[in-house]
Structures are given as structure tokens and as C-alpha cells.
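Questions regarding the structure given below will be posed in turn.
For this view, one protein chain was removed and the others were kept in their places.
Residue numbering begins at 1 within each chain, and the chains themselves are lettered A and B in the order written.
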């Protein structure tokens, strides 16, 4: 049991949706401690949400219930699920948004949310965050076991998100942009431990429109303002392309899903 | 008495105004549980705030104090008020922003905020959220009765917001856009129970610039991506015009206050 519920949604801050979910949670568990993990996520982008959850969950207190609502299929036949992992709980639609984090932490059990006793009395077709996922999260935070929420789900049937593997040759890495952050830093689909070039290596960054130089570094200040640095020791475990006090996303003109080629210059 | 205070403002998140209100509240009631209902509301748009409060308040724990600061008239002669309803408290300027919700829940009593004992010692002319509404809300959450906050207000004198009634003919509904949300969904000023057409009905949507087809449906996935669906069972009780994984507001080019004509196609 835990009192901490972390919310991750693509709801926007000017709308009442996040606030209403909190109202529902406090109505069920007045002792809940609610943390906004993040909101305003790119609308309907399940892969982005899955990535954010994966790089964040381990910093939360053991037992935290993550309630993730990025749910373009709300009201259709997609399932609502709750997952118990070795250290946490995850609640949300079965569209992959919970998968990367839950899989990494080690899935112990998953159930389909079927028991209406733990939902709001009236369930809308467009706002399951309020009617199903918030109340279920609140009940789990109060100690309700997953087994009473609905039938067990075969783990193999859970919808998965697979991050495309990078292509690595002797002097070139072909990687994909997973996501960008609000500063314009670019997260690439290659774990830092798979990138073997030493600090200070000069690299050429090729995107569909731009070819620019970058330096393999440790932090933003390793290059002059507006210059590119390829961070090989990041706060989240993935290679990151950044600019010193500027937006690498704008400089390079890339979006999630785009391919970036990193060519090692020294080896030419 | 309740410890829950819900904040609804048009303050922007990059500004310290919301944070400062919370600092003031915790200084008065360290046990308060503060929920952000929503912020970043359209600046000075009292009707929008009134609508958001109306579709949200009932999901909060009984006894919640709603502190609403959308207050273009701050520092002028407009009154500050506190309202007790059957289940809740509402605090804010008497400009209508509290009215729709308070009226629906059933107003028991209203007072004008006059007793300086329950405000900050120094009252500015531009930030009553901090100097008056936050402290008053905190004192109410601690159990201070409305009667000591100021003189009773005649309920008939409260500033009202009236939503324009829709015009309904045999095969046409002329309705107004009340608000749009961060996904671009459009809320129309007609309660869902007044819209009698069955699911699957084809309708023509006319706005000042566009004429497009929509289908009466239950959820976003009832139409193909980027197509319009007219939701007749919504999470908030008003008819909603939406697009599947796209922004109906952008597709139709409408803003709050605009007229939308819904023509029933099957009946032609």
C-alpha cells in the first residue's frame, strides 16, 4: 500500500480534466499524495508517454501508483488495465503507454478493469481518466488488491511499445528521435552504454535538412552558446543531442520519429 | 468544515501568482489540501470560468472551497463574495464566475467580503487573489462561518451568467460555442438531453466559414481520424463537437461565442 499517486496525461492545463481527476481521487482516498508527473504531453502520442514514464518512474517512492491517461481509443474496445510490478502499480489504457516502464520494473500481475464497484457510478465514453482510472488508482492507493478489480490478463496479450533499435556501423550511428523536451533537447533511441565514442570526439549530425557538427560531451556548457553537444552521460540513460542555452530541436529541425545520423569525424 | 481548497484562475503558470496564493493558504491553514482545478484560463473570460466550474465542481469532495479568480474588475467597485451552497463553498469576485455552479448546487447563503480580519494586512488594488480570496478560502476551510466574513448579500443581487438558449426547429439546431478545450473539442450550449437525434444520424455542421458533415456518436473512435463526431453522451452534460485525434476547433475555425448550425441530414 502507498499513498502516492502520480498522474501522467496529455490533458492541457487550461482544462478542468486533471483537477477533476484529483477531486475524484481525494474523494476516495483523502490521504492520497498526488504528484503531477507531467501533463500537456503531445496529444494522443502513446509512445511519447511510454518513454516519459520509463525514464521517470524509478525516482518515485516505492509503491507509487502511476495513473497514465494518454488515451486516443477511449470508449472503444481497448481495455483498461492495472499492472502490479516489483515496486510499483500502473493504471491506464492497454495501449502501450504503461508498457516500457512496467516491463522494465518487472511485471508481477495485470488485470483488466471490469469491476464497476471501483469506478464512478456513471461511466462516460470520453473521460475514463475521471470515471475509471482515477478511482481505480485511488482504491489501489488505499490497499485494494488487483485481484478484485477484474480478471487477470495474460501478460503476452498486453499491447507493447517497441523502440526501434539503432543501426550501428563502424563510424556511423543511425538513430531515431524518440522525443524532445521543452528546452528543445533531443532524446535518441540508443542507450548511452551503446555509444562508445570518447568525450571530445567530433561528430557530424545529419538530419533530413541539416548537416552540422557536434562534440561528444558531458554537459551543456562543454560547447559555446548555440553549439551542439552530444551528451553521452545523461540523466535518463539515452543519448541526448542538445545545444548550449538554445534549442537543438529548432537548430536541427527534427521531430519525434525522424532519423538522425551521427557520423564519427575523427575516424574518417 | 473541509480541508480541500480548489483553485480556478486565469493566472498563467510562468507567473508566481498561483504559487503565492498557495503560500498564503498554507500559512493560514497548514492542513489544507489544495487542488488546482485549472489555471491558464482565457484571460478575463468570466463566462468560460463559470462554465468550467459548473461542469467540474460536483466531482470534488463535499465541503470543498472553490476559490475562483478570473477578475478583470479587481480593485474597482465590484464586490468580493463567499457563497455557501448545499454541498460546497465558493469564493471570488461577484462577476458571475461562481454563479452557474453555485446556483446549480443550491445557494444557501452569500456574504460580501468586508471583514479585514480575514484578509492579508495590506490589500493591493491588483491582486485580490492573494490578499482577499486566498486567505478567506483558507479561513473557511478552517471552519470560520460565512456570517463573520461580512454582511449577507441579497441573492437576487448576485451578478449572473446566462447561457443563451439554443434555437431548436424540426431539422435544425442553432447553438452557440460556449468554450473549447485544449484538444480543440467544442462545447455547445445545449444539454445533451435536449438533443434527440439517434446515434449514427448524419448531420451537416455549418459555421461562418465552413460546412462539413459529422455523425452523431458516442466517442471519438466512432469516426475515422480527422473526421467530425457530434457527441451526444458527454462527460459534462453538454453537446460536444469533436474530431478523432484532431482539433474540431481548427477544422471548423470557431471561437467561443460563435454560432454553429446543426442540420439533420436524414430528415431532408
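Note that contacts are C-beta pairs under 8 Å (C-beta built on N, C-alpha and C of every residue); 3 or more make two chains touch, one makes a residue touch a chain.
Remember, it's a predicted structure, so these values are computed and weren't measured experimentally.
Within the set A:106, A:200 or A:221, the residue that contacts the chain not displayed is A:221.
The chain not shown here touches subunit B at positions 11-20, 22-24, 26-27, 30, 40, 43-44, 72-76, 124-127, 130-131. As for the chain not pictured, it touches subunit A at residues 4, 6, 8, 13, 33, 35-42, 52, 55-56, 59-61, 64, 181-183, 218-221, 231, 233-235, 240, 242, 244-245.
Methods note: only the chains that are shown with their structure count from here on.
Subunit A and subunit B have centres, each the mean of its CA atoms, that are 31 Å apart.
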